[in-house]
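One chain of protein is taken out of this complex; the other chains stay put.
So that you can tell them apart, the chains are marked A and B in the order they are listed, and the count of residues begins at 1 in each.
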Amino acid sequence: MASHFRCENVMVRFGGVVACNDVSLDVEEGKIVGVIGPNGAGKTTLFNVLSRFQDFSEGKLFYREQRIDRFRPHQMVRLGLARTFQNINLFVEQSVLSNILIGSHCLIGNPLASLFWLPGARRTEQELTERAIETAALLHLERDLDTVVKHLPYGHQKRVELARALASRPKIILLDEPVAGCNDEESAELEKIVRRINRELGITVVLVEHDMSMVMSVCDYIYVLNFGANLARGTPAEIQSNPDVINAYLGKEE
Amino acid sequence: MNEMGAAGRRFARGNALEAANLAPEAAAHAQRQRLALADAKARFQKQNWVGTVALFAVAALFPVLPGVEGWMAYTVALVIIYVIATQGVAVLTGYTGLVTVGHGGFLAIGAYTSALLTKHYHTELITGLIAGGLMSAFIGCLLGLIFLRLSGAFMAIGTLGFAFFVGTIVNNVNLFEGREGISLPKNRILIWEIGDVGFYYVALAVFALTTLLVYCLVRSGVGRALMALRDAEKAAESCGINRVFYRTLAFSLSAFITGLAGVLNGHIVRFIASEVYADIWYSVDFLVAAIVGGSSFLMGPLLGGIFVALLPFFLEELRELAFILKGVALILVLMFAPAGLAEVFGRPWRAWRRNKLERVRNDGARVSRASLDKLTKLEAR
Partner (left out) sequence: MFGQQVMSGLATGSLYALTAVAVVVVFRNTRVINLAQGDFAMIAAFLGIVFLKNFQLNYYLMLPLVILCSMLLGVLVERLVMRPIADTDWLTLFTATLGVYYILHGVAGWVWGRDTKAFPVTFDAKPISVFGTLVSEGHLFNMAWAVCIGLVLFLFFKYTKQGIAMRAVTDDPETAKLMGIPVRFIVLLTWAMAGFLAAFAGILLAPIVYVSPEMMDEVLVKGYVAAVFGGLYSIPGAILGALMIGVAENLAGGYLGAHYKTATAFAMIVVLLTFRPKGLFGIQARREI
């Protein structure tokens, strides 16, 4: 199995607090990888490191064996990495279509050509719009294309964010708590969508999630973090029976 | 390596609708509906074009109307210059979300660049416009880089500092001749001398160009990127938008447009002195015009510019009353039309369009002939 994306021995400090201590993670091509851990385990920090929103003091970051330690977030998208946010972070005043189009920003080509509508820019624009509509259809959003995002229900907004991430045609997608705040029905639907993204579109998925049932049913393998450090790695079955993990979640009996 | 499904390969080719595994008839319906909507939107766009062209046509006829004298053309040209400068502010404040109280500085840069070229090298107006605009854009680019990390009120005060800085320089550096000022000869386009009416057409032409520029900007991927940065900076970066590049680009474009206005402003009066350009009230007025008009609407700068520029004209005698009225009007607009006059005037228009789109969506199969042709072509592909 080829390593698609990995970090080695990542260290992040906030003042005196160590948010990530020597964390390593290896994401294999085409898999769904879960990252779990109790509150404050450093999951979100790790996520921000992986998408380059957070700098780290020590450690290495690889994308297909290419060192990307100092990439800026927008460069990650060019590499083929897209992410979503824990609390939905959409352009709420704009329509669903615009949101998805913004997601496909890395495909507009030369920005100056786009600005002055040079020949080719019009065609690119048309293609991007068509693709945006197709992406929306994939996530059952085709009826809401012209709706302003802030008027949509929560579950829809989650899917818009996913659509926006998919619009950049990523090879790997980072989902930060995709079902947080969703009801059972919405969760089940998102779970299905995550599976399809992986199986049918061949996109590698990394997801941080609190909802254990989703992680256990969807992931190929799981990393467990505790107090900012690696605790365990294994298949869902292995994790569920790992005594360290059980201790971390339920508290150690002294 | 997990086997990429057939649908995945189709998606990779850019055909997600098939990938979505919709039933063929549902897919066809969706496609038809989409085309109907696109068709309706294209018609709206055409209406926009016709409306704008009509507006410019009326403006172009204005000086030749009976009873219109040279000074009227001169006055309207001054208003147009105000509107152009406001467009520059709107690019930065409205679309990019960076509040600027310093665009009077760019007005000065445009005006002085062209004035000095005219004085020392006897250049004509078009050269002046290009040079003034580019000089202003260059300084704008630098300022954008210097203020890269500023936002909100800090940006407002930083840009105010810039305006003061430019003011001090033109006041004190000998090249700019301070309060003595620079007098310009009669304006020339290439080799022809122009008077007030001629200048009116030059201003109108520049206005048409800047309007086109802003229009293209807003509808392009670049405009989308700027608005994305304005609405949610982190999310925008996660979409692959290069914050440094686009902020600097917005600064340059905005400075370019206001710089053009500066060149015109200098040449219409034919006298440039630090007394006028060191004053920060230009900067404040442009911001007010952008906000009152509605800075994220294409027509906003026009309405706001007229509002701010014309009020003192009508009340020349009653200076203090003009001040009070300006303040009251400004507060009333903010209370009752916080998104700007353009938003209020455009309301019925947009409601009509929304209804129309809703109707098209509801009986999606109703497609115009042209789109049906397009549809069959698409299906044949």
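Heads up, the rule we're going with is that a contact is a pair of C-beta atoms (placed from the backbone, for glycine too) under 8 Å apart; a residue touches a chain by one contact, two chains touch by 3 or more.
Remember, it's a predicted structure, so these values are computed and weren't measured experimentally.
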Left-out chain, listing which of the shown chains it touches: B
Omitted-chain contact residue, chosen from B:Ala57, B:Val244, B:Leu334 or B:Ala351: B:Leu334
Residue, one of B:Ala273, B:Val288 or B:Ile306, that touches the chain absent here: B:Val288
Touching residue (missing chain; options B:Tyr121, B:Phe271 or B:Phe323): B:Phe323
Selected from B:Ala38, B:Ile80, B:Val99 or B:Ala255 as touching the chain missing from the view: B:Val99
Candidates B:Gln45, B:Asn172 or B:Asn355 - the one touching the absent chain: B:Asn172
Chain not shown, touching residues in chain B: 93, 99, 146-147, 149-154, 156-158, 160-162, 164-165, 168, 171-172, 280, 284, 287-288, 291, 319-331, 334-335, 338
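One rule holds in what follows: only the chains that are shown with their structure count from here on.
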Whole-Å gap separating chain A and chain B, where each centre is the average of the chain's CA atoms: 36
Touching residues (chain side chain B, partner chain A) in the complex: 1-2, 4-5, 7-8, 11-12, 14-17, 19-20, 22, 30, 34, 37, 216-217, 220-225, 227-228, 231-232, 234-243, 245-246, 249, 357
Touch list for chain A against partner chain B, complex: 1-2, 29-31, 51, 53, 72-74, 76-78, 82-83, 85, 89-94, 98, 101-103, 105-106, 108, 111, 114-117, 121, 125, 127-128, 130-131, 133-135, 137-138, 142, 146, 164-165, 168-169, 199-202
